[in-house]
Structure formats: C-alpha cells, structure tokens
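Presented below is the structure to which this report refers.
For this depiction, one protein chain was excluded, whereas all remaining protein chains were kept in their positions.
As written, the chain order gives the labels A, B and C, with residue 1 at the start of each chain.
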C-alpha cells in the first residue's frame, strides 16, 4: 500500500511502471489518472487545499477498505495539492489483482470514496474570478452502489 | 483511436504518458494492463497466437463500439503476440473521458470483449508440458452485462 | 480544542485555525457558540447542510459528542480526485 499526498508533480508513466513491476503473481493492473480540465477556456490555475493529517488517514482508510473488499494485491493513491494548471495531473490510483474484475472494482471504489470522503477542495482561478468547485450530486450518489 | 498488435514489448509508462498527454479537455484516464502470471511456479513461456488481419479488425470494431456507447475521447488497445515470459506485459488498454464513469466503463467493456471476441489464443509452456489456456465461463458471462 | 476551517469556510471566517475554550457537548452545540460570536461565523454556519465536520480527523455528523475531542474541523463537501 502506497499513499502519497504531495505538492510536487508526479510522472504517471514512472509510477505506473514501478507499480506494475512490483506486482508478483498479479495478472491485472488498473490505473486511474485525474487531469485538470479548463472547462471555460479561461482557467489560470486550480488550487487544491487539503487537511494535512486527516487526508493521509482518510486515504489509508479507503485503501484498506478496498483491500478488504476485493482480492487486490496492492493499492497506490497519489494526490497533489497546491497550485496546478490546465492539463496537469491531479492524482492517480493504481490497483493490482489476479483477475481483472477486482482491480477494476477496487479502482472505481477508491475513486468514488476519494472524491467525496477525502478532505480535498478545489478552487478554480479564472479570468472572470475565482470559485470553489461544488460537489456533484452524482459523486455522492456513486457511493451508494458499494 | 490507436490499435496496435505487435510482437515487440511495450513500455506501459511511456504509453500511459503519451496517451494522457494527447487528451485535450479529458479529466479522466483509465489504463488496464495484463501481465503474464506463472500460476504453477514452473512457467517457461507463454505463446500468444493470433489471426493477423482479423485481430486488427476485431479490435477496431470493439474500440468503435466503446466510443459509440460512452463519452470517451480516445481509446488505445495494444496487444502482444509471440513468446512471452512470466511478469511480461501482455497487453494494455487506455481510455479517456470527461467524467470518470465513462473511462472506467469503456475500459471494462474493451477488456470483456477483447478477452472473448478478439482472436488471440494463449499457450502455456511449463516443465510439465504445454497446454492451451481454456476460455473461462466467467469471461463469456461478463459479456452479458453490456 | 483546536477548531479548523477549510476552503470557503476558512475564507468566510478569515482564519484557518483557532483555539476555542468550550464546554459544548456536541458539534451542534459548538456551532451555536461560534454562530453567536460574530456575523462572519453566523454567515459561515448559516446552512449546516452545506457543511461537513470532522472530529479528531474523522468525519462525523453534527450530533457527534465532543467529549475529549482535541480537534474539530468544518468544511464544505469534499471535491478530491
């Protein structure tokens, strides 16, 4: 289990390769990567605030729950905070399992919980002003399926 | 859409980075990677046979179907054939979408169809002898959910 | 106890953290005390359905007891990922 909360950029490719390389006997690796979108075409930056201490605990709790529920050999969660620009990578998760269904489901579970239960908040800074990204009802609803 | 069937190894990290970098306006990238497992601890090699011509057509058809069904901006399918060893990467798919659910579902759909509808066959060469990997009922059943 | 604010709750109240001496039995009691302080607190806590709370870094509801809590945090629904 590898949980990292960091301001620095990360290299998706290097992380994916390292994660896949350390899996023994796992036939399936799933990664999810979140990328900053510039929805209005005028995004200057996205600022991600988090709750140091609680963030790491919440992410570890979510990862442990995923490992309890599915046959996954390993979980990676990596999430940035601070100031990001359009097209920057925000975060990634990776899961490994013997059969693909477990890796897929565990990755979707991690994402659903991370979205609504890990203490991160996004603020968009655009030419028109700044505003906190509102939580989406779909994200809260997504938790009900687990 | 990027479909490749090749004997040469591929670099998951380089492919994932290149795929993520060419997505404009997509907030979510999902990758799946399949890895050769040595289930009995005595695998000398895995040989993957395919049907040149049909393979590329079948994969393109599956990718097009995924792009029709979900809001995905791009799809990558890369599959090796020939002789592989334990822990070698067999194949990968990648999907990109605005919202994560589309990328996840499209990737699962690609994998389910690729498993049972693309003309690849795996043979395991072990110290005890050689044998063709049998199709799993679960893989056929998995198609029914789509 | 330490009371922490994040995102627009922090911006509305004007600081990220403060020391609060309280005998509030529950989170809701603490919210009432804070609301009574100043307009900016009243504004930040105007609609509890728009807020989430963590007690000692665990998500709780507003009826959660505060006995022994060292750290309470208020923030909007989370938007990670």
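Here, contacts are C-beta pairs under 8 Å (C-beta built on N, C-alpha and C of every residue); 3 or more make two chains touch, one makes a residue touch a chain.
Note that the structure is predicted; figures quoted are calculated from it, not measured.
Just so you know, the chain we are not showing touches B across the whole complex.
Touching the chain that is not shown, out of B:3, B:28, B:103 or B:118: B:118 (per the contact rule at the top). Summarising the interface, subunit B meets the missing chain with residues 34, 49-51, 53-54, 57-58, 79, 90-91, 111, 114-123, 132-135, 140.
By our rule, only the chains that are shown with their structure count from here on.
Ranked by how close its C-alpha mean sits to the mean of all protein C-alpha atoms, the top chain is A.
With centres set at the average Cα position, the gap from subunit B to subunit C is 48 Å. Chain contacts: subunit B has residues 100 touching two or more partner chains. In subunit C, the positions touching at least two other chains are 81.
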